[in-house]
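Chains shown are a subset, placed as in the full complex.
Lettered A and B in written order, each chain numbered from 1.
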Amino acid sequence: MEKQLGVWIIGIYGEVASATILGAKAISAGFSGTTGLVTEIPALKELQLLSLSGLVFGGHDIRKGSIFKSIYDYIKNNRVFDIEQLSTLRPDIEKIENSVCPGSVSNCGEALTAIADNMLLQKKESLYETASRISNDILKFKRTNNLASVIVINLASAEQEASELPPASLDELHAEMQKPVSGRITASMIYAYAAFMNGFPYINFTPSAGSSSAALQEFAISQGVPHYGNDAKTGETLIKTVLAPMFVQRNLEVMSWEGYNLLGNSDGRILQHEEHKKAKLRHKGSVLPGILGYTPHSGVSIDYVPSLGDWKTAWDFIHFKGFLDTPMSIQFIWQGCDSMLAAPLVLDLIRMAEFASRNGEKGLLTHLACFFKNPIGIDEHWFSRQHELLIKYVNKHAKRSKDE
Amino acid sequence: MEKQLGVWIIGIYGEVASATILGAKAISAGFSGTTGLVTEIPALKELQLLSLSGLVFGGHDIRKGSIFKSIYDYIKNNRVFDIEQLSTLRPDIEKIENSVCPGSVSNCGEALTAIADNMLLQKKESLYETASRISNDILKFKRTNNLASVIVINLASAEQEASELPPASLDELHAEMQKPVSGRITASMIYAYAAFMNGFPYINFTPSAGSSSAALQEFAISQGVPHYGNDAKTGETLIKTVLAPMFVQRNLEVMSWEGYNLLGNSDGRILQHEEHKKAKLRHKGSVLPGILGYTPHSGVSIDYVPSLGDWKTAWDFIHFKGFLDTPMSIQFIWQGCDSMLAAPLVLDLIRMAEFASRNGEKGLLTHLACFFKNPIGIDEHWFSRQHELLIKYVNKHAKRSKDE
């Protein structure tokens, strides 16, 4: 029997993790089609990507919890999926619980520390010891489940921004890791470090720093590991990067682009805190100048509206100047279930990371830019061009596999 | 002194013509920048396109009227441009009045016949005689103004659809033109015929048939004339062709896409009539299947709301299925001044047609697909790809001109 692939989720009790695990199980059981999975569009089906039924889940979280309960609550609260079908999937989901380990809140910010398990807060470790502990958790998961490999993916809530610049080189980083705590290193970086220690691919789905620093990029190369991020592009920003190029192509001048995001999930709760919101808003805000070539008046706000749960509503107001300086406008209203938008991209990224790893690729996977608000190492925000990069990569590999 | 280019507008008393003439004069006078002109984006500036100040206007209309009054009323009614600057442009605009001739309402539909000048309705001519009259009007315009060439552009209101299929070959067409009236031929085709008789490029900015029939395409080739159409893509459909590809790229299934257009200009008044609305709605409706590869539930309506004048408001509701069949939605609201969206594209198409003609190109100018809802002779509705076609054409010609 073919070996299976491990998926190690940072933040496994969160809503995106719930939707991801539920999705993989439901699709494998034939309860749902593959809508939403980019890796299932015809162009990508040419690649020999792993089947979803070959995924084995485990992960870290900073809270105590239950994966089944998280999924059950998610379905009930957000009126998605079919609760009656969930019972069939229950035994399979409950098995995952054995592969959950306590994570790290190192330098994450108060909003996260506040919800973390007490035991975790009392751990006295150097950052390196934390990384080793995490690394060992993942290795044990691999061994226990007899897995071919493991992909590490960060789905945890947005950390606060580090107060100091990250280590600029791998040597500096190694040195800094000996400290018990560092203003230059956050938990998402420690997880990336741990993944690289093991030679496992790492994807940062969140606005946190993850593997984006020069030092960690260096580490990935030296370990021969592929990795990518940051901050998956699921909704309002996706539309932004689809729509904004039109203004360039039609020579219309964007005067103002104001975006308002309302959501009530735990992501929203954490993002209430200014220091956690910062990186998120910077990613959302930077795409416009990158596309337009100038900086219009622009604001992005995220407001926590508990009654909405995971159902994000975004309103964007775009005020632009047309012929003879005539002011006109476009507004759009986006109503989507946030984690249901994220989850298929998580599965896509796992499959693409596994494929890259299997093909011996290492370092930044810039062909995955279309999945991210802030694609590391590439200055391309036009969505259609980002998508072209993916298609080119696929075509190259599909051709090669046919040639063989 | 360099010779100037004639622009012969079918429907010269209409709102799009008003905005076009006003725009050309205002920009030439330095009263406004070139926002909205695609031919002014950096990529296209490499081509040696004609300056707007080199354009001389004339045209046909089926109504009596006054160009200056049309423009004056347009500005007042729609609260655009600066009425105080208009006085400076007045003498130059009034001169155009000498180059206006009565047009043709042949088989146009009752809504148009109803507003036509009586004298015009009493003309007893064969279709060929009408074409010759039109052709002579244009030639006289060219001669009188000592013009290098003339571009004919159809900006008239949407005709009804012809009740019978158009002639299938040039021979059939020539034969049919001898009749005094034909259910197979509409006025927009006669204008195209007349343009081709003179060897003048023809652009059909409207949903009318224009030069799209096989017979007229044949005539264009045999006369060595470039031409293109149909139905300029200015607003709601533009957004549609920008947004719809995203659903394919993200594997999201569009279940329903309902579009509502409210406008109060004369275009709207004519489109109240079912038989005039038909072609328009077909063009608007056909883009979705062309992009998505399947046909979602979809409706497009155009309602005449007089108080809006030229300010079109469109609301589109897009209901789509995401991961695990979760229904989500996007709505957009588009508020634009219709003729101010159209006018810069008119000027762009004139410049591009002149450039093609100068370069000896003939037949369909498919590289201009991005300007049209229903680009003749090419099956490409993704806006980003249509734009790529234009850029490729430009790059080829820009390179060539550098090589020379």
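What we mean here is this: contacts are C-beta pairs under 8 Å (C-beta built on N, C-alpha and C of every residue); 3 or more make two chains touch, one makes a residue touch a chain.
Please read these numbers as outputs of a predicted model, since none were measured by experiment.
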item: Homomeric complex, total chain copies (2 given); value: 4
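Everything that follows uses one rule, which is that only the chains that are shown with their structure count from here on.
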item: Rotation angle superposing subunit A onto its copy subunit B by C-alpha atoms, nearest 5 degrees; value: 180
item: Chain centre separation in whole Å, for subunit B relative to subunit A (CA means); value: 45
item: Subunit B - residues contacting subunit A, complex; value: 19, 22-23, 26, 32-38, 40-41, 80-81, 238-239, 242-243, 245-246, 248-253, 321-326, 328-337, 340-341, 343-344, 370, 382-385, 387
